[in-house]
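Yeah, one chain of the complex is gone here, protein chain that is, but the others are all in their spots.
Up next, chain A:
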Amino acid sequence: MSTEITTDVVVIGAGPCGLFAAFELGLLDIKCHFIDILDRPGGQCAELYPEKPIYDIPGFPVVTGQQLTDNLMAQIAPFAPEFHFSRMVNSIEKQADGSFRLETDADEIFHTKVVVIAAGGGSFQPKRPPVADIEQFENKSVFYAVRKMEDFRDQDVVIVGGGDSALDWTLNLAPIVRTLTLVHRRDAFKAAPASVNKMKELVADGKINFQLGQIAKLDGEDGQINHVHLTTDAGDLSIPATRLLPFFGLTMKLGPVADWGLELNDNTIVVDTEKFETSVPGIYAIGDINYYPGKLKLILSGFHEAALMAQAAKAVISPGERVVFQYTTSSTKLQKKLGVA
């Protein structure tokens, strides 16, 4: 059975701009639910550059992606937004009463008055190896994550990559597979040294194979691979394989957003600059995913967009209610909401 959740606002994307939207909405007594494809908040700041310095956040001469995320999470904590991680919104349908029905790939249905799309460059998806027709094998014999280890028991497994995911799964699957070959383009690994050492021990003991090279082609039929072809410095090589696990990290794809009937401009969503509303009333877009003349893809622009969007969303959620503009520095009401008065 689907889980049904009714709320005022669903924010799609828990990156910095989405997170700050929870603050601006919270000051207006609007509760929100977040849906994000990653397993943690922060979006690009968490996934792409958690340790990289950012120098253009007002008031912070320097802050890392992770610090900014942590600070935003602390800032919005008084409003207790709810987070639904590791899932994607598949569809948005406008209902007769003007509200929206959202379905996720985790079998949830959200009923919400307002949708805020703060999805950055889209949803993070596994990077595909540059192999022709790989789609036909995906989720049948080519996987980008291990959901059930049993799917790999007694199989001939090829794992590609040099990071922690590749090494961790090499070590975890080695005891149950028939054969396992780790393929990496060089004899240096980004993964934790302890994992690399364990992998080398397994290779020395003859339990698994390590092959320098890059994946070039897959053979198979009906979704089932039977050989993985590699290019190596010593020439081409073919390995019998029934399972392939490429671990090349994540990249952003616009994904289902393209199918929601919103006016787009080169993979971004067109909005106005008063409300940051899309071509569908009640659906707003803020941060890197939106487009308007003069748009700058800066986190600070997204913060501004979040504040104006929240005012517009308030008018949709509480029609006719008079909103008094207040400052957190001087308003006892706002300070009570923040838990500081």
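The working rule: a residue touches a chain if its C-beta (ideal position, glycine included) is under 8 Å from a C-beta of that chain, and two chains touch if they have at least 3 such contacts; residues count from 1.
In this section, contacts and distances are computed from a predicted model.
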{"item": "Omitted chain, identified by the protein name its UniProt record gives, among \"NitT/TauT family transport system permease protein\", \"2Fe-2S iron-sulfur cluster binding domain-containing protein\", \"Amino acid/amide ABC transporter membrane protein 1 (HAAT family)\" or \"NADH-quinone oxidoreductase subunit F\"", "value": "\"2Fe-2S iron-sulfur cluster binding domain-containing protein\""}
{"item": "Sole contact to the chain not displayed, among A:F34, A:F100 or A:F248", "value": "A:F248"}
{"item": "Candidate in contact with the missing chain, chosen from A:R40, A:R87, A:K127 or A:K295", "value": "A:K127"}
{"item": "Given A:R147, A:R186 or A:R322, the one touching the chain that is not displayed", "value": "A:R186"}
{"item": "Interface residues of chain A (partner: the chain not displayed)", "value": "44, 48-49, 52, 121, 127-131, 160-163, 184-186, 188, 190, 214-215, 246, 248-249, 251-252, 267, 297"}
